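One structure is given below, represented as structure tokens, and several questions about it will come after.
And then chain A:
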Amino acid sequence: MALESKIPKGPLSDKWTNHKSKINLVSPANKRAIDIIVVGTGLAGASASATLAELGYNVKTFCFQDSPRRAHSIAAQGGINAAKNYQGDGDSTYRLFYDTIKGGDYRSREANVHRLAEVSTNIIDQCVAQGVPFARDYGGLLDNRSFGGVLVSRTFYAKGQTGQQLLLGAYSAMNRQIGRGKIKMYNRHEMMDLVLVDGKARGIITRNLVDGKIERHGAHAVVIASGGYGNVFFLSTNAMGSNVSAGWKIHKKGAHFANPCYTQIHPTCIPVSGEHQSKLTLMSESLRNDGRIWVPKNIEDVKAIREGKLKPVNIAEENRDYYLERRYPAFGNLVPRDVASRAAKERCDAGYGVNKTGEAVYLDFAAAITRYGSEQAHVKGLDENDAALVKKLGQDVVRSKYGNLFQMYEKIVDQDPYETPMMIYPAVHYTMGGVWVDYNLMTSIPGCYAIGEANFSDHGANRLGASALMQGLADGYFVLPYTIGDYLADDIRTGKIDTNLPEFEKAEATVKAQLERFINTKGKNTVDYYHRKLGKIMWDKCGMSRNATGLNEAITEIKALREDFYKNVNVPGTTSEFNEQLAKAGRVADFLELGELFAKDALERTESCGGHFREESQTPEGEALRNDKDFTFVSAWEYKGEPSKAKLHKEELNYEEIEVKTRSYK
Partner candidate 1 sequence: MLLRVYALILVRKLNTMSLTSSTIGRKVAMALSGLFLVVFLTQHFTINFISVFSENTFNEISHFMGNNPLVQFILQPILIFGVIFHFIMGFVLEIQNRKSRVVQYNMYKGSANASWVSRNMIWSGAVVLSFLGLHFYDFWFPEMNYKYVEILPLDPNRYYEEMTHKFHDYLRVILYVISFGFLALHLFHGFASSFQSVGVNNKYSENIKKFAIAFSVVIPLGFIFIALFHHINSL
Partner candidate 2 sequence: MNLTLKVWRQANAEAKGRMETYPIADVSPDMSFLEMMDVLNEQLMGQGIDPIAFDHDCREGICGMCSMFINGEAHGPDRLVTTCQLHMRKFNDGDTITIEPFRAKAFPVIKDLTVDRSSFDRVQQAGGFVSVNTSGNTQDANSIPIDKHDADKAFDAAACIGCGACVATCKNASAMLFVSAKVSQYALLPQGKVEATDRVMNMVKQMDEEGFGNCTNTGACEVECPKGISLENIARMNREYLYASLKG
């Protein structure tokens, strides 16, 4: 099947407007006869459900959590970008579009990104109207902050809980529709498979996680909004339940999976503390505005620190290596996420990591505390040379800016970051790759859509800070509700989807058989045993830097691990009860397949771009080296029975309005 991206003709800035006016519509009366399934209730899923229901469609929404409000969008901290230009600092739709393309290392689809930038301003209006309490200044107007090294202040925020507030806004819009009976909400339900009838997506099979019942749900279109697959690494900043299953199931039914190897590793997370670690916690990128990152210059100091004989505060300034400032004098500590992460790994690999495991660097606020403290002392007419006073004043300023993050750090690590530098290490955070979609957000299966982090289109090979929330809401509130009508306009005479069709029966039987297989294996290893092993392979060989040897090993090892999983996994209990291990087994089984495709994709792409760093493709100074001549395309993989047989389709990326340049932060 050829890839048809369906990008509308015409000048870039008019594409979306023209497209909206030309696509087919469904009349209000007909909408009442059309059912749509939405899987996932994060920003994308919740906003899409609400808007589709409001337009008049009958919506059935599914989430595996106990409430739609728990989806992991809730954990986003920093903010949401929008080209409002409220600060009058020269922001514009074009600038947001340009920054996003450049940040994505020229591997995203131009038309989609421009549309994203266009609708970004609507999002803020919409959310304010819904009662989202964004931060405001004393004049009562919305406040902005700058983020991720761009040159304007366009990030709207609600303290360090922007994702929470936006998600609760979308959840409230959903609740309104649930109250009106336009959305039927299924909590604690997991999508087990997609059902195709005559090649079109016509429903899903779900498992009720409370009683284990397998259910059939028919619909005229299915929307996948199930988020990213960072948990293939076992340890990530994703929620424990975040999984790839919905996306992977549709992939196995014919949806292409695009750029699986594009993963964002976030530089500022709390390091792993031991074997028991179950997940990693992010410390907002905003900390890099005031924190300086360093490791000791001398290896003896590193040893002394690990043995507990030396404290970081006692290392003299000249014995510290502020490696980001050393390597990237222009951007210093504010280089993009991928660059900062790789630099931390480089130091730790060289043996300079500062905790027991050797995988941590310092993020130091002492300089900022002194700077702010002297400033405050000066403003208040106090003694600028009184070190204790300056420190106290400085700490107060830092507390007002990052108080909640510092408290979170202290609770987890049991060290006071006001007194001693934080320890941080990169961790898997976001996956730019995902289900391939066309301009209408439809996957390669007719009637099956993918939105939010679950699709691939907008962030290229690296996502800018505060853009994930923007994309999720743009897709759900403003893009999908329009484009889905174009497809559904042909479906007004279809009538209710009959779930007694043989296609449903067969899908249900397959699902049941797999569940039985898990329970009956009665092996010796727990599901987590396999998940941890997979995570270790992924992190060691498909992590922050990748090479052909490692990737080939990864492919072999993951395949072997998968075979072992099906022979030796132990899933206790039965299929007809609340069984967390069983649910987890299904998710890990899919990760074990995705992991292999991930490595295959990384192997295929021999250039370095964004979050994907191939050791074979670097400059003499060790910086990422892109190969635009051979790799300006999207890798879309078609499932052919198993991951190793997946077929590569290439969607060429054409940049009409933007000149493709090398990213440099020196």
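Candidates were picked such that all candidates are chains of the complex that A comes from, given by their letters.
Everything that follows uses one rule, which is that a residue touches a chain if its C-beta (ideal position, glycine included) is under 8 Å from a C-beta of that chain, and two chains touch if they have at least 3 such contacts; residues count from 1.
All values reported here derive from a predicted model rather than from experimental measurement.
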Between 1 or 2, which touches chain A here in the complex?
2
Touching candidate 2 in the complex: which residues of chain A?
47, 50-51, 54, 65-72, 74-75, 84, 86, 119, 122-142, 158-159, 161, 164-165, 168, 171-173, 175-176, 178-179, 185, 187, 210, 237, 239-241, 273-274, 276-279, 281-282, 407-408, 411-412, 414, 477-478, 526, 528, 570, 572-573, 577-578, 580-581
